[in-house]
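Heads up, the thing below is written out as structure tokens.
Now for chain A:
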Amino acid sequence: MTFVPFESGLILAAVLFLLGLIGVLVRRNIIFMLLSTEIMLNASGLAFVTASARWMQPEGQVMFIFILAMAAAEVSVGLALIMQIYHQFKTLDTDTLNNMKG
Partner candidate 1 sequence: MLNLLWLIPALPFLGFLLLAVFGGRMNKTGVAFLGVGSVGISALLTILIGIDFISSPPDGYSFNQTLWVWMNIAGFKPGIAFHLDSLSLIFTFAISFVGFLIHIYSAEFMIDDEGYSRFFAYMNLFVALMITLVLADNFLLLYLGWEGVGLCSYLLIGFWYKEPANVYAANKAFIVTRIGDTSMAIGLFLLVLHFNTLDIQNILQSVSTQWVRGSSLAVLTAFLLLGGALGKSAQLPLQTWLPDAMAGPSPVSALIHAATMVTAGVYLIARTHTLFDFAPIAQNAVATIGALTLLIAGFSALTQTDIKKVLAYSTISQIGYMFLALGVGAWALGIFHFMIHAFFKALLFLAAGAVINALHHEHNMFKMGGLRKELPVVYWTFLIASASLAAFPLITAGFYSKDEIIWYSWASNIGSPWLWLISLIGAFITSVYTFRMVFAIFFGEQKTPVSQKPGKRIKITLIVLAALSVLGGFVELPETMGGFAPFTHFLHHTLPAVALRSEESGIELLFQIITAVLTLAGIYLAYQFYFKNVKFTERFKQTGLSKFLFSGCGFDWLYDRAFMYPAIFFARINRNDFIDNIYTFITWLSTALNGMLIKTQTGRIRWYATVITMGAVITLTIVLVS
Partner candidate 2 sequence: MILAWLIIIMMIGGLLAWLAGKWNVLMCRWIALITLIIDFIIIIAIWVSNPGNIEISQKPEWLIEFTTSWIPQFGIDFHLALDGLNLILVSLTIFLGIISVITSWTEITEHAGFFHFNILWILAGITGVFLSLDLFLFYFFWEVMLIPMYFLIGIWGHENRVYAAFKFLIFTQASGLLMFLSILALYFIHGKATGVYTFDYLQLLGTSLSTSESFILMCGFLIAFLVKLPAVPFHPWLPDAHTEAPTAGSVILAGLLLKTGAYGILRYALPLFPQSAIAVSPYAMVFGAIGILYGAKLAFAQTDFKRLVAYTSVSHMGFILLGTFAGNALALQGVVVQMLAHGISTGALFVIAGSIQERIHTRDMTQMGGLWQEVPGMAGAGLLFSLASLGLPGLGNFVAEFLILAGSYQVSIGLTIFAASGLIASTLYSLMIMQKVFYGKKKKVWNIKDLGVREMIMMGAMIVVIVWLGVFPQTFLNTARSSVNNILQHFTSRNTKVETGSVDKNNLFQKINFINMIDEKRSNSMILTGHEKIILRREH
């Protein structure tokens, strides 16, 4: 049985991560940015799991679980915020939401 090469796993994680990054950088809609963030989180999780498989250690998977928990929390708060923002500003465009400008 052939095994998944370590490099391929990592490269896949990198590609997914960068796609997520492109999403964050390009999209102005805050929902899409949150989605892209999820992609990035997931990709980093993938890297951990790959590493876990490579060294036959459970730690990588443990890390994935933590990431998962974090993502869940983040999404719940983030989505609540999105709703508030939409209620207040009637837009989801982050470039117009720049009140934190220095």
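Regarding candidate selection, all candidates are chains of the complex that A comes from, given by their letters.
Everything below uses one rule, namely that a residue touches a chain if its C-beta (ideal position, glycine included) is under 8 Å from a C-beta of that chain, and two chains touch if they have at least 3 such contacts; residues count from 1.
These numbers come from a predicted model, not from an experiment.
Peer 1: Given the candidates 1 or 2, tell me which one touches chain A in this complex.
Peer 2: The single touching candidate among 1 or 2 is 1.
Peer 1: Using the touch definition up top, name the residues of chain A that touch candidate 1 in the complex.
Peer 2: 21, 24-25, 28, 33, 94-95, 97-102
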